[in-house]
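A single protein chain has been omitted from the complex, and every remaining protein chain is retained in its original position.
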Amino acid sequence: MGRTYDTISFLSDYGLADEFVGVVHSVIRSIAPHAAVIDISHEIPPHDVRAGSLTLVRAVQYLAPGVVLAVVDPGVGTARRAVAIEVGDDGEEVFVGPDNGLMAAAVSMVGGAGRAVELTNEAYHLPSPGPTFAGRDIFAPAAAQLCCGRDLSELGTDIDPVTLTPGLVPLPRHEGDNLEIEVLWVDRFGNVQLNVGPDDVVDFGDRITVRWGSQVRTAARVGTFEEIAAGQLGLVVDSYGLLSLSLNRASAADELGLAAGDGVTLHAPSG
Amino acid sequence: MGRTYDTISFLSDYGLADEFVGVVHSVIRSIAPHAAVIDISHEIPPHDVRAGSLTLVRAVQYLAPGVVLAVVDPGVGTARRAVAIEVGDDGEEVFVGPDNGLMAAAVSMVGGAGRAVELTNEAYHLPSPGPTFAGRDIFAPAAAQLCCGRDLSELGTDIDPVTLTPGLVPLPRHEGDNLEIEVLWVDRFGNVQLNVGPDDVVDFGDRITVRWGSQVRTAARVGTFEEIAAGQLGLVVDSYGLLSLSLNRASAADELGLAAGDGVTLHAPSG
Partner (left out) sequence: MGRTYDTISFLSDYGLADEFVGVVHSVIRSIAPHAAVIDISHEIPPHDVRAGSLTLVRAVQYLAPGVVLAVVDPGVGTARRAVAIEVGDDGEEVFVGPDNGLMAAAVSMVGGAGRAVELTNEAYHLPSPGPTFAGRDIFAPAAAQLCCGRDLSELGTDIDPVTLTPGLVPLPRHEGDNLEIEVLWVDRFGNVQLNVGPDDVVDFGDRITVRWGSQVRTAARVGTFEEIAAGQLGLVVDSYGLLSLSLNRASAADELGLAAGDGVTLHAPSG
């Protein structure tokens, strides 16, 4: 028996209308009644591996030690592997989910993949009346068995961590003096998180020209939401350390018409 | 005192915007702090007993042993009975909710009703400032009291299980060689679950004509989502063992314009 865990942090694209999330909780409760399941989010857009990956990255450093169960799995039923990945040398965290890049950035953020297995041991799968519902039949039982002290090696066959599917991290691109960037995320309050930090724009001054589609606006570099004047577009460091286009108590995403994945150009000051 | 339980699986049509679900959790926590409450779904459409019943049936075999608390209750405040139903001889599960057919199919799926009571003992109700909010004032306290070892008989008066309202299970109907069926459920991913299993269509061949409203399409019987070609409509066995109209990584419900409760005809092959 390996170490035991008592927290499972669970993210998926299952939504809350169907019973999927409840059934995964129930399967875990039946196998590992001592484990607490913490829901990170289940409203990842269906099959959106990129959005799930970014959500996991934003949350991962705050998660309680234990198992991370992440299921955004457009390739369920194909040859994509179901995996469990220990992080770092000490195995303080184990990530369980599909090997499709969903977990890669988060894994690397908290220490990188140590041991990894493909979840091939059917003794720890639930029988399915039809094609596998992997969250219910494979991933949830694996996460629960880890909480019961089952070692990673009991859940399936070892795989080389270097063969794990890498994540796609959208990097900013210099185009002359300009910066070609991307919207990572629009939060509930309409803040538009960009894939650049304050270090990337130190030479851009306090008023930065922002262009997307056929639109152009000037954003003011400010320290807090409250410093954004009425009618003004602010560029603030958000609580994750990245730059965000924001309005004061209104949705920048709605006003600007920006959504996750949209391309944006930050113009270097002329002269 | 009877046996105790430590898990309550909770389904309702309360939604998550109001405080109803949180208040039910709070009432349970106040009475039975050791009990874990697992949310199956609270996004059953308001007053939709049929949808609640089908969701419960899909989930029930995966629930942890304990109490099932199910509240979709359009008749709250009328003469419909509030009940608790032990399942099977051993009482491993107790269902608590309105006697309106919501729980009937799930109860019968896990062994059938054993003892049953109407929740008439007001000593275990919460006082209400107005008409009863049954989830908060009657059902949650009953579920919590069962977790504390209160016997079913303490919660109210015995009723004959044969008097419980039966569930409505939509059955397929043979019309000549054709099969008149119904959409049971559209899941988050747009899969259209039908009320037939693979055994019902063994003679229908690999390509089945599907007709609804004024539309007609041919669906290909395939084993997995990945076998569905681009532009093709698939008919797959889903993870509950029923047939589902599906597309590969797209919403069949959106493309076909089908919703829960819609009638569909499967045409037997001619000749």
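Going in written order, the chains are labelled A and B, and every chain counts its residues from 1.
The criterion applied here is as follows: a residue touches a chain if its C-beta (ideal position, glycine included) is under 8 Å from a C-beta of that chain, and two chains touch if they have at least 3 such contacts.
What you see is a predicted model, and the numbers here were worked out from it, not measured in a lab.
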(request) Write the list of subunit B residues that the hidden chain touches. (result) 13-23, 25-27, 29-30, 33, 46-47, 74-78, 126, 128-133, 136-137
(request) With the missing chain put back, which residues of subunit A would touch it? List them for me. (result) 6-7, 9, 11, 16, 36, 38-43, 55, 58-59, 62-65, 187-189, 223-226, 236-242, 249
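In the analysis below, only the chains that are shown with their structure count from here on.
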(message) Suppose each chain is reduced to the average of its Cα coordinates; what separation in Å results between subunit A and subunit B?
(response) 31
